[in-house]
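Here is the structure we will look at, set down as structure tokens.
This part shows subunit A:
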Amino acid sequence: MSTVLILFCVLSAITLSTAFLTIFSKNPIHSAIYLVICFFSIAGHYLLLNAQFLAIVHIIVYSGAIMILFLFTIMLMNLNEQREVYRPRITRLGAIVSFCLICLVLITIFINSKPIVGEYTSTGEDYQSIKVLGKILLNEYMVPFEFASILLLVAMIGTVLLSKKEKLEK
Partner candidate 1 sequence: MNNILNQIGIENYIFLSVILFCIGVFGVLYRRNAIIVFMSIEIMLNAVNLLFVAFSTYHQDAQGQVFVFFSMAVAAAEVAVGLAILVSIFRNLGSITIDNLKNLKG
Partner candidate 2 sequence: MNVSLILIILLVGAFATFLAGDKLASKVAFFFGLAAAGCSIVLLNHYNLGENISFINQWITQPNISFALKADGLSMAMLLLTTVLTPIIIFSSFGNDYKNSKSFYALILFMSFAMAGTFLASDGLLYYIFWELSLIPIYFIALIWGNGDAEERKKAVVKFFIYTLAGSLFMLVAFVYMYQKAGSFLLEDLYKLNLTATEQLWIFLAFFLAYAIKIPLIPFHTWQANVYQKAPTVGTMLLSGIMLKMGLYSVIRWQLPLAPLAAKEYMYIFIGLGIAGVIYGSIVALKQKDLKKLLAYSSLAHVGLIAAGTYTLTLDGLRGAVLQMIAHGFVVVGLFYVAEIIFRRYETRAIAEMGGIRSQTPKFTSMFLILVLASVALPSTFNFVGEFTVLYSLSQINIWFAILGGTTIILGAYYMLKMFQHAMLGETNTKIFADVTFNEGATLVIIIAVLFFFGMYPKPIIDLITPSLQEILTQINRIN
């Protein structure tokens, strides 16, 4: 077992357990914290795969922006575990059953599939440095890149639309 594999296993364990904890925590703030840890471990995976730039961006966007947004909202609403309503047992049971089922189904399929035999190709070329990514993003993927801006614009307008008080509203 190589160090890389051990590293992978450890990271995976952290990822999965924190993901579970996110869900099981009664307190939303705890959930958020666990989620941040989860994100960090995923960033670790990225690093493991040598995608440094992506790892950084990931931390900045998720942990830095999205999670802050979450925490901000949680705080704004002053949520704590007492607010969590009683969940009927049948709901939980259904959730657990379907979780098991979907896991089982997907994993079985992938196990059943033909295993990848032989060496993984390695071109040796640089394909994931900032430079390469930037080139691809702004050449080949220029249109989606621009289009993503439209997406963000729409989200922005929408958020404003949803939050802004109208003059006519009293």
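Everything below uses one rule, namely that a contact is a pair of C-beta atoms (placed from the backbone, for glycine too) under 8 Å apart; a residue touches a chain by one contact, two chains touch by 3 or more; residues count from 1.
How were these candidates chosen? In short, all candidates are chains of the complex that A comes from, given by their letters.
Being a predicted model, the structure only gives us computed values, none of them experimental.
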{"item": "Complex member in contact with subunit A (any copy), out of 1 or 2", "value": "1"}
{"item": "Touching residues on subunit A, where the partner in the complex is candidate 1", "value": "2, 4-5, 8, 12, 15-16, 19-20, 22-23, 28, 31-32, 35, 38-39, 42, 45-46, 48-51, 53-54, 57-58, 61-62, 65-66, 69-70, 73-74, 76-77, 79, 83-85, 87, 91-92, 94-96, 98-99, 102-103, 106-107, 110, 115-116, 119-125, 127-128, 132-133, 136-137, 140-141, 144, 148, 151-152, 154-156, 158-159, 162-163"}
